[in-house]
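Only one protein chain is missing from this complex, and each of the others stays in its spot.
Should a chain be cited, it is by its letter among A, B and C, assigned in written order, with residues numbered from 1 in that chain.
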Amino acid sequence: MEKVAPPALFQNWLSSHIFTPLSGGTFYIALVGSVIFWCLFLFILQSLPSPIRRRLLVVTTFVAGLFYSVEFFWPAEGNRLTGYVEPLGVFLQIMGGFGLGIGIISLCNVHGKAIFRRQPGYYNSIAFFLAFVLMIVASFWQHYVKPDTSMEAVAKQFYSFMFDGLYVPLDSTVFSLLAFFIVSAAYRAFRIRSAEASLMMITAFIVMLGQVPIGMALTNWIPADGPLAGLRLERLTNWILTGLNAAAFRAIIFGAMVGYIAMSLRVWLSLEKGTYFEKEL
Amino acid sequence: MNDHRETQMNQRPNGSAKSQWLTQLALLVVFIGLCAYRIHAEHNVEVWVKCVAALSTLAIISFIYRENRLYRLFEHIFIGAATGFLVFVVWRDSLQGNWWEPLSKDGKWYLILAPLIASMYYTIYSPKHAWMSRLLIGTMFGLYAGQCFQNFAAQIFPQISSSFLPLWKHGDMTMGQVLNNWVFVVTLFAVMTYFFFSIRHERPGIRQTATLGRWLLMIAFGATFGSTVMARFSLFIARMQFLLADWLHVAK
Amino acid sequence: MVDLLIRLQHIDRRIIYSLVILSIGIPILIPIDLPVFVSPEAKGLFEAVKTVPEGKLVIIAADWQAGTQGECGPQTRAVIRHLFQTGKRFAIFSIIPIGPELAQKIAEEESKGLGKKYGKDWVNWGFKAGSPLTTLTSLAKNIPGVVKTDINGTPIEKLPAMKNVNDISDVGLIAEFTGSGVFEYYLQRLQGVYGTPLVQGCTAVIAPEQYTYLQSGQLKGLLVGLRGAAEYETLSHVMGEGRRAMTSQSLAHLLVMALIVLGNIGLYASRRRRGASDGQR
Partner (left out) sequence: MEHASPAAYVVLPLLSAIIVALIFRARAGAFIFIRKIPGIEAMEEAVGRATEMGRPILFSVGLGGIDIITLQAIEVVGHVGRAAARFRNRVIVPLVDPLAIPVVEEVLREAYSSQGAQEAFRSEDVRFLSGEQFAYAAGVVGIMNREQVATSFYFGSFAAEALILAETGQSVGAVQIAGTPSALQVPFFITTCDYTIIGEEYYATTAYLGRDATLMGSVVGQDFGKILLFAVMLLGVLAASVLGPEAQWFAEYVGLWATGGGG
């Protein structure tokens, strides 16, 4: 049985008085009303003098940080904030979706200028716009086409052309370039220049050998259940990966997470230094 | 700064532009020939899609020889298609179900607040109002900062308690397990010591531990590098199987 | 001669990449059969399948998705082919939605070659939703009751392959294939409770964690990644996709190691040259 979170602070009051679904005329009035309210709110914000803006940013950052930390430290029973966690998560996801427009504007700005100024290779920007528009058309069309009509087959084929013909092969082939780069990186970097570099090289050698049959052949003569079984290449590889490797990465992650807490505290308490935080608003 | 401009850094082989055009043209003709041969063998749409997929694959693989016109074209096509698909996925997986339908069908008028608030992002295009985008993004940073406690506890605490390993024999523990525990605990503490910032490494005990930590770190990085090689090769094996078996049918 | 050695340090990147294409492409075109050394854990799985008592059912738990098809696909195919060859009936099942479909495609392809028929030689229970723990617990007690219908919706009783299969005691072996951590459910609910022999085919990435179950005897056999599939095909004397891809892997790994050795020879030669010239100055 899904554990239903207790209603959060004012959640019942809010959902029964303000955030109640409406229909018909009142629905549209509420819509227009909230747009007007928002424009008013932005107008007030804009009229605030700079020092008050700065203090407002500090307060909103702190309150925002307070929400998740208090919700976490508040024990589960009687926790009056858990109710808001899920709706807030959905709200942030929707806002992120609306933020995508900035990316599209940036892309259109860069490629639009390339075409407008006839920069060399501007036909690539034309190809970008074509692929962008065709993919949107193809994916929405196959999503909304009425099933078992003649158009459905066309929509599916057009989508397959864009998705299976362009998107998936391009994606998996760029990923597969790693097969080349890992070879050239290993060839150039694994040189016995220093003790540490050779340590890294020898371990990489052992692990690589332990993964291919030809490598395993080198130590196949060691009896599998004898005392020396641990020296068989595939066993040695597993011992390095489960023991030493896991401990070293755990130590790195411990340090990184302490750094993550330190930075989060600075951001939350507006102690953070750096151009983005100190610039006059 | 070790100078690694090795001699083989020939970005632009000095072959004249004309000869480059010729080789590219020749390759294109060969490709079209192969496509015609395959389309002649199989008269259906799948073959056309496979030919386009093959061209996409070869365009990206051509990058390892040199950045070239074909790669540049398909790089832009890829970015366009990926962004277009992102727009569709954002609509299908989040905006449609969580925003548009509740707003338009269930009458939840207050969901209009999401685009209204998100409009503050778009104030960056007018310098006078750009500070409002800072107000919204600053608040978002505050939200993420507040999650640090839960993230730390959820990820790190189980690892702390599972690091309590006995260093000498108890009950039915084998000597192998005791040795493994020693290796685990020594590696953990040595690598942590290596990363201390404000403690001078010259202090006795600290320097040796930190050096041991650095050596164990190098072993771990070598092991991780080696264990990833197989996975990366299997990616390219799959692409070669697509080209040789699915597309050209010259292999099983 | 020394100049040649010194130049080994800077082999042109394009030569390296062409060698990678050749070492991976040639085995796909011309199946070269490199000797595959079989690990004890792969032999264990082969023996476990061979010694399934007459008339007992084998469960193929296909808990993998498209992402891990590269490794789990060849493993599943190798075991299913062996079950067809030795005339042992089996049932495909999974607690991951897409698993049964992918495994069914493999079983159908293999059944054509060996004249096996769905329903008589094998059956596909399909994906069982709900929490894996409760599904496996009730499955052990009453297989027809929990499964009810197969992947095509036909009632289980009608399928000859399911004749007198009532509960876990009628199951001779459970073979699980996965890239994710669902393995514990089979340990906790089936092998650990009823002692039904359990074997696994897993991806190379999660292999280190599975070895502990091998040493404790909870696992009778283990196939590790593509290498495991190649080992199983070697035991069943078949030149399958595992061995072909393994040949490419082996050649590519040999190439990387050879390049590293050559690079270091070049470094050593240039140091000796510099050492000699310092001596003369």
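In this text, a contact is a pair of C-beta atoms (placed from the backbone, for glycine too) under 8 Å apart; a residue touches a chain by one contact, two chains touch by 3 or more.
What you see is a predicted model; the values in this text were computed from it and never measured.
**Q** Tell me the shown chains the invisible chain touches, ordered by label.
**A** When the entire complex is considered, the left-out chain reaches A, B.
**Q** Would you mind spotting which of A:F10, A:F37 or A:W74 touches the chain that isn't drawn?
**A** Missing-chain contact among the listed residues: A:W74.
**Q** Which of A:I18, A:V32, A:L231 or A:A256 sits in contact with the chain that's absent?
**A** Of the listed residues, the one touching the omitted chain is A:A256.
**Q** From the list B:W48, B:F88, B:F189 or B:W215, pick the residue that touches the absent chain.
**A** Of the listed residues, the one touching the omitted chain is B:F189.
**Q** Footprint of the hidden chain on chain B, which residues?
**A** 1-2, 4-5, 9, 11, 60, 63, 67, 71-72, 75, 78-79, 81-83, 85-86, 121, 124, 130, 133-134, 137, 140-141, 144-145, 148-150, 152-154, 156-158, 160-168, 170-171, 185, 188-189, 192, 195-201, 217, 221-222, 224-225, 228
**Q** Identify the residues of chain A touching the omitted chain, counting contacts across the whole complex.
**A** Those residues of chain A that touch the unshown chain are 72-76, 79, 82, 96, 99-104, 106-107, 109-110, 113, 170-171, 174-175, 177-178, 181-182, 184-186, 188-190, 200, 249, 252-256, 258-267, 269, 271-276, 279.
One rule holds for everything that comes next: only the chains that are shown with their structure count from here on.
**Q** When you take the mean of every protein CA atom shown, which chain's own CA mean is nearest to it?
**A** Going by the distance between chain centres and the overall C-alpha centre, it is B.
**Q** Work out the mean Cα position per chain and let me know which chain is farthest from chain C.
**A** A
**Q** Rounded to the nearest whole Å, what is the centre-to-centre distance of chain B and chain C, using the mean of the C-alpha atoms as each centre?
**A** Computed from C-alpha means, the inter-chain centre distance equals 25 Å.
**Q** Averaging over Cα atoms per chain, report the distance between chain A and chain B in Å.
**A** The mean C-alpha positions of chain A and chain B differ by 11 Å.
**Q** Return the residues of chain A touching two or more other chains; collapse runs of consecutive numbers into ranges.
**A** As it turns out, chain A has residues touching two or more other chains at 179-180, 182, 186, 201, 205, 208, 211-212, 241.
**Q** Using the touch rule from the top of the page, what residues of chain B touch 2 or more other chains?
**A** 64, 227, 229-230, 233, 236, 238
**Q** For the complex, which residues does chain C have touching chain A?
**A** Chain C residues touching chain A: 9, 11, 13, 16-17, 20, 24, 34-37, 39-40, 204, 207-209, 211, 224-225, 227, 230-231, 246, 249-250, 252-257, 259-260, 263-264, 267-268.
**Q** For a test of understanding, state which residues of chain A touch chain C in their complex under the given definition.
**A** Going through chain A, the ones touching chain C are 179-180, 182-184, 186-188, 190-193, 201, 205, 208-209, 211-217, 220, 224-225, 234, 238, 241-242.
**Q** Flag every residue of chain B that touches chain A in the complex, lowest number first.
**A** For chain B paired with chain A, touching residues are 45, 48-50, 52-54, 56-57, 60-61, 63-64, 72-88, 90-92, 94-95, 98-99, 106-122, 124, 128-129, 131-132, 134-135, 138-153, 155-156, 159, 163, 176, 180, 183-185, 187-189, 191-192, 195, 213-230, 232-233, 235-236, 238-239, 242.
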